[in-house]
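Written out below as structure tokens is the structure these notes cover.
The complex is shown incomplete by one protein chain, all other protein chains being positioned as in the whole.
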Amino acid sequence: MIIYGEILIWLVPVIAALLSPIIAHISRKLTHAVSITSMGISMIIAFTMLVDLIRGKVSYYPGNEVLGVIPFSRTMTWIPLKHIIGVDIKFGVLFDPLSIFMANVVAFVSFWIFIFSVGYMDKEPDIGRYWFLMNLFVSSMLLLVLSSNLLEMFITWEMVGLCSWALISFWYKSRAPSPDPRFKTEGEYNAHCGLKALLTTSFADAFFLVAIAIVGYVTMLSMGEPTFDFIALSENLSWINELVRLGILPIFSIMLLSGPLGKSAQFPYQEWLPEAMAGPTTVSALIHAATMVKAGAYFVGRFYVLIYEGVHLYNQTLPAGIDVFFLIAAYIGTFTAFLAGTQGMVAKELKKILAYSTISQLGYIFAAFGIAGLLMYQEAFLAGSLHILAHAVFKALLFLCAGAILHTVHTKYVYEMGGLKKYMPVTFYTMLIGALSLSGVPPFAGFFSKDAIIHVAFQNPKTQVLFIVLVITAIITVFYSFRMIGLVFYGEESDHIKKLASEHELHDAPLVMKVSLIALALVTIIAGIFFEPLQEILEGRIIDSSDLAASIGEYLYHTFISPLLPLTIAVILIGFLPAYYVFIARKADPARIVEGNIILRGIYRFLINRWYFNAMYYKIIDGVRGFSNQLRKIQTGLANVNILYMLIALLTALILLILM
Amino acid sequence: MQIPFDLIIELGLIIGIFTSAIYVAEARPISRAVGGFILFSVLVAILYLYLGAPYLAGSQIAIYTGAVTGLLLLAMSITKPELPEEKADLKMLLGLLGVGVTAFIVAWVVLYGYPYSPGITSDAITSVLSRVSEVEKGLEIALSNYLWNYRGIDILIQGVLVIGIAAGLSHFFKREVKKE
Partner (left out) sequence: MTSLPIQVYFALSISLLAVGFYILSVKRNILRIILAIELMITGANMAFVILGYWIGNGVVDPLIRSIVIISMGIASIVAALAIAFVILIFNKFGTRDIRKLRKLRW
């Protein structure tokens, strides 16, 4: 790692964020350049960290000063509150396989998204605001994955949420007609979507904060002073026994899981993510691939590592009962994967299909981490972590392709597209690679990781139910991926496309967009080969370069020889054939098939209404709003009445004082 | 029997101050209330003078009867129409009642104390005031402790910086999209 890399990695984007609104007044190109440079620096620093990880110890490059052996953390006292709440609030960076791996994923994917932004936001007048928020977003995510304690992580966690709110409702001034009849303009709709994301995640985070406070309390009981540090929590697992003794472990688990579930849009908080498509597509790509939703999955992985290292590195006994946390995570993840996959089958907007697939794939990651913690099974953890990487890359790719398409065709409904293959060849082939990876076709990155997840679910008799649901979801995934490809690129051109083609408006993405599309597509293709060394890195082993090729070969051999390979192929075929028949070859009209069959029609209506969860949530919110509307009559806005309230409060206080 | 001049003057001042305050509250039109306020300030100044604080009396006269009243008259002349003043209604009576009750309780608490405090007796005041200097010293130490050892000054500077940055940024973000 270069000198002071652990600070520079997140500080450089922050500085770029602060500078960009000012520079935007001088020159647009300079703003782009500053942001991309800052992200590039972050990426390089993250990469040097990875090199350190491979060598097993962290050192500064000029001078070769060895900082420590992984895992360790470098902390400083941030807010000294020892005399007040009994613990100083620390600020620090954790060097740990998972955190450095995540930092690399975040920095790498964000870098390409930033490059894509130059082309995508070329006509945006508010470019300063855009870069300010994007840089801040990525830097808070980098700090989140690198933070060394729960409180610091929570602060960055909320910063990520805040930036996502501002970015989702980025086009809040838009005067175009709203896609939702409840709002007057598109700007209002966008603002509503951003607020929905913020409210949902904050609601979930409230429980998360309570759980963090409980951690402080039980560590105070068991260790004598409250601690939030990941390594300290890992070194001494007695605080979990304390939770068991108090009998609050199940409720604590639910609360602690609530935050990640909200951030990662898992059931029951899944409804904010489809609406988060209102922002610019680069923002969606960033939210889905690198920053926002990965935070939740990262935390579950972090919690698993905490327990696992406590058992295997620091020789603690495995506390009984902690598997309830992972049990909930695994089941909710699996259920959400299925839930969102079914909704993705019928979605009408291009970006919403991708949004549902994100929720679904995150469900896979949650299931993997859940199985890992349930059985203390390292394979499952590695599968989940690699799926984070694979998903980040191919989902960024898919979103950027979607961005390139939307940039050209100016509509977001897939039924208004079609036949785009000959107009946008580069976009088509890169998106096809993304879709193949998403559906788990060998040899793309998604195949290895998803196969590994299904494999670990299959191997253990406890998780057979999860295995069945995950396989069904895999079929659904293949179906909607190729439905999307077929509707966008194959078949008849719609009227809208014909009109654009006659005006010579249709063209492939500009060069700067193509560059990042091709780069991400290449990574998607070759990433699978590097999964073996990545697994070793994640396990904290020091890589021996001499037999690297042999071990990669062995890994590939094992993957392809696995008993599940026929199953994988069957899954792909079962999903692909109907999608090919209906949407690519266009042999049948999907609308007629659905209308003709009463059962299909019922299912279609059920799915298009998103299992009625969204409507139900709005009902609840309306109830709360009705109550609040009654309550707000107290606030008259008259200064006189406010003074009278003050008087009443004073009177009450005095009476209490006398009666006490 | 000697006539208690002091007592008469003090009582007269107190009653005068109170009455003029009531007059400020109830006089209409508002210009008369301002007149009442002048009277009130002068009476308070005389009270200060009587208590042996001539500079305070001077300031009182200068600031209240001078500056504030002048500004009030200016505002009255700029903002033209006289409001139709409200008549006494139930709401006003309720307000009066509430304020009266509260004031009574406040006075009771301050003067006669509540279970944990003896109220303002001469002993209490002397004992409190004898501790004042001590407390002040302690406060000073606490303040400097807070500012320097507990980074209060950092937080203040951070606050100023954040506000400045926020103001600057909000200025930058204020730029409107050009309407087509």
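Order as written gives the chain letters A and B; numbering starts at 1 within each chain.
Note that contacts are C-beta pairs under 8 Å (C-beta built on N, C-alpha and C of every residue); 3 or more make two chains touch, one makes a residue touch a chain.
Just so we're clear, the structure is a prediction, and the values are computed from it rather than from any experiment.
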Tell me, which residues in chain B touch the chain that this view leaves out?
4, 6-7, 10-11, 14, 17-18, 21-22, 24-25, 30, 33-34, 37, 40-41, 44, 47-48, 51-53, 55-56, 59-60, 63-64, 67-68, 71-72, 74-76, 78-79, 83, 85-86, 91-92, 95-96, 98-100, 102-103, 106-107, 110-111, 120, 122, 125, 129
Where chain A meets the left-out chain, the residues are 635-640, 643-644, 647
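Convention: only the chains that are shown with their structure count from here on.
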Inter-chain centre distance, chain A versus chain B - centres from mean C-alpha coordinates, in Å:
55
Per the contact definition, I'd like the list of chain B residues that touch chain A in the complex.
95, 98-99, 101-102, 105-106, 108-109, 114-116, 150-151, 165, 169, 172-173, 175-178
Quick check on the complex: what are the chain A residues that touch chain B?
18, 21-22, 24-25, 79-80, 125-126, 128-129, 132, 173, 640, 644, 647-648, 650-651, 654-655, 657-658, 660
